[in-house]
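What you see is the complex with one protein chain gone and the rest in place.
By written order: A and B. Residues from 1 in each chain.
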Amino acid sequence: MPGYVFQFRLVFQELPLLLGGALTTVHLSVLTLLLSLAVGTLGAVCRLSRHAWLRRPATWYVEAIRNTPLLVQLFFIYFGLGQINVDVPNYVAALAGLVLNNGAYLTEIVRAGIEAIPKSQHDASVSLGMSYVQRMRHVIFPQAFRVIYPPLANQFIGIILFSSLVSVIAVEDLALRGKMIISRSFRSFETYIVVTAMYVVMTVTISAALKLLGRRLFRHA
Amino acid sequence: MSRKGTRGRVGILVALLALALWPAAGGAQQAPQDTLQAVLRRGELIVGTFDFFPPWGYRDAQNNLVGMDVDIAKDLAEQMKVKLTLVPVPTAPDRINFLVAGKIDVAISNFTATVERSKTITFTDPYVIDGFGVIFNKAAKIKDWPDLNGKKVAVTVGSTGEILLSQKAPKAQALRFDQASAALLAVQQGKADAQIEDYTYTVYHAGRDPKKSLGFIEKPFDLNPYAFGVRKGDQEWLNFLNFYIYKLHQSGKMKELYRKWFNAEPFRVSPSW
Partner (left out) sequence: MTSVPNFVQDQLNRWDALLLAVGLWNTVRLCAVGLLIGLGIALVVGLARASRRPWLWVPAAAYIEVIRDSPILMQLYVIFFALPILLKVEIPVFWAGVAALVVNGSAFMAEIVRAGVQSVGRDQWEAARSLGMSYLQIMRWVVLPQAVRVMIPPGVGLLIGLVKDSSVVSVLSYVELTRAGQILMEKTFLSFQVFGLVAALYFAICYPLSRLARYSERRLAVGG
């Protein structure tokens, strides 16, 4: 390769464009986290249910998602469903794909959290006359949340990183903005380094913040 | 682990940012190349084309890479008496990225020559002229370019079509895809109302849709040259390819290929004004 002149300046001129993309990445990721936590909780409850008609579909869902790539899932939701006349706009498809994908992983995480609660807690709350819902809401979930918090924080980092894939279905996140800048400045090397650095900054900042939050939330024993 | 961990991570961050902010390393400008000699010595010509852009470079029923540009590449390799290796280039900007990175010897991929792109790479003389066109969903009721305002228009990142959209219909909502084929699919499925691409592309695809739901604007806009792309500082290779293109026109092979792929006469390459 002939001598290459680095020109990071050309990339930094476009920082506002990149920051706009980063903002999209962040709020897409946060939305995904919240929604997939809901999906994961529902999935975990179904997986642990006595009723096979709840348990089996939940298991199929988890296995189907965890054994196929996110990229294929996104293409299927956006273009695949589009072909059978189910039109999903690109942002919705991105969100749906990310939520369904992470929902499956969170199902397993939440399930492990619930299963980590000793049976004595269940027995005690039953003896106190609590219904299933009350038991779950007031005794099991709060304790389970402590257990699932670290893997949940980890999963959030994964969500941010894998959200870069939605750039292939025209969602203007950080990755797509990076590609747009490359198409104008032709500085692929510098752009990819800067974009990667931005992802690392986001990830490290958020994971440090989550660790701090975790320590404050779970201060007592 | 926590304190050490956070400090360690901050350290890494600082290192990365320093790397990212490293000022323009005073390296040499692109040294003079001699791709012609490299190709002849290697006995192999590496050409970058698209594999998703009919009829210039695409996959046929047997999934072989075929097309107008592919035929030209084959002819060029034959004339040079070297082996041909076709490299599918993933996206429009990658034609330049691959060239600059030395992954291909020449880009023959319906490459519109523009002043902007000429700052980074060098274009040969034109081998074909094409204009811009709009392919649209008939349901979207588009007659001409201004109708695109307020509609969803699919474009390819880094294509001349993307730039044209912001000029001709600034009020349109852009859906940016990596590849023209994905953008076309979006139009076909109604996710976008229209796509801006090269004129021959719009004609081709409007004709091939089995549902006949796609239309195109009949008159091409702004005729532009397609050329081969080569690296800067590669004078001998540029001269060689320019001569090849001259012979391509002079021998009538270009007309023959154009008729084969387009069933029509090509636009005049040398305009008269």
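One rule holds in what follows: contacts are C-beta pairs under 8 Å (C-beta built on N, C-alpha and C of every residue); 3 or more make two chains touch, one makes a residue touch a chain.
In this text the structure is predicted, and so the values were computed from the model without any measurement.
Only one residue from A:Leu18, A:Leu98 or A:Val168 touches the chain missing from this view: A:Val168. The residue from A:Gly20, A:Gly80 or A:Pro151 that touches the chain not shown here is A:Gly80. Of the options A:Leu31, A:Ala112 or A:Ile157, the residue whose C-beta touches the omitted chain is A:Ile157. If you put the missing chain back, the residues of subunit B touching it would be 8-9, 11-12, 15-16, 51-52, 54-55, 58-63, 88-90, 97, 101-103, 178-179, 181-182, 185, 188, 200, 203-204, 207-208, 210, 218, 261-264. By the touch criterion stated above, the residues of subunit A touching the omitted chain are 1, 4, 63-64, 66-73, 75-76, 79-84, 157, 161-162, 164-165, 167-168, 175, 188-189, 192-193, 195-196, 199-200, 203-204, 207.
The rule we apply is simple: only the chains that are shown with their structure count from here on.
Distance between subunit A and subunit B, defined via averaged C-alpha coordinates, is recorded as 35 Å. The residues of subunit B lying in touch with subunit A in their complex are 2, 6, 9-10, 12-13, 16-17, 19-31, 33, 91-93, 96-97, 100-102, 117, 120, 154, 157-158, 162, 175-178, 182, 185-186, 189-191, 231, 233. By the touch criterion given at the top, residues 1-9, 78-79, 82-83, 87, 89-90, 167-170, 172, 176, 179-180, 182-184, 186, 188, 193-194, 196-197, 200-201, 204, 208, 211 of subunit A touch subunit B in their complex.
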